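Left out: one protein chain. Kept in place: all the others.
Right, chain A next:
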Amino acid sequence: MIRTATYLVFFLPLFGWGQLIVEINLKAGNELVELNEPVRLNGYSFQLEQARLYLSKFEFYQNGHLKATDSTLAYLVDLEIDSTRKLIFPVVQGSGIDEIRFLFGIDSLTNTSGAMNGALDPMHGMYWSWQSGYINCKLEGTFTAPERETFQLHLGGYAHPFSGVQRILLKTDKTNVCRLDIDLNALMERVIRTKSELHVMSPGSRAVEYAQLLAKSIELKP
């Protein structure tokens, strides 16, 4: 409520409504990753069966100054549901936004605030029931290197020292449509190399490391 109000106060009188559209893609290098389609990677191959992740607390900056805060607390991006791969922000044309900041995952405050609605409703299966906390990112699938193996990465954790949420800062030029690419190569290479921790299902140092690898790969492209 208050967020929406702030937003309106900020923008409506100053400019007209416009939109910023961010399309989210999972990539393996230059290749687009889709569910159930094999991806080649340095002589190995992998295939995703499920890919879901939270992006939250979007903020829009100009010259380092906060210009607007998105009224939606969090988005659940699900590779299986096309509509979730496109985020539409009512940011204004010509408003000079040059930087987007957001969280990859869910922060500690939100994690400890009780039952939430929308994308944060625990019925979406992105919440650990046996030990409170959101799963920031779920990646499940198989790889062949050379034998076929399954992996299940449920990356979460909000409490020190295993907080998995990652802060992302990205410069943008003044276009209305941009692509947010998350490159899986570094993570998958790490997973296939180590082979030991293919099923990460709880908060811990491995989950944090994997989340950092993903976060580092995030890029914004016009």
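As a convention for this text, contacts are C-beta pairs under 8 Å (C-beta built on N, C-alpha and C of every residue); 3 or more make two chains touch, one makes a residue touch a chain; residues count from 1.
The rule is short, and it goes like this: contacts and distances are computed from a predicted model.
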| item | value |
| --- | --- |
| Absent chain [UniProt protein name; select from "C-type cytochrome", "Metal ABC transporter permease", "ABC-type lipoprotein export system, ATPase component" or "Acyl-CoA/acyl-ACP dehydrogenase"] | "C-type cytochrome" |
| Omitted-chain contact residue, chosen from A:36, A:132 or A:176 | A:132 |
| Chain not shown: contacting residue from A:21, A:35 or A:116 | A:116 |
| Positions on chain A contacted by the hidden chain, ascending | 111-117, 121-125, 127, 129-133, 159, 162, 204 |
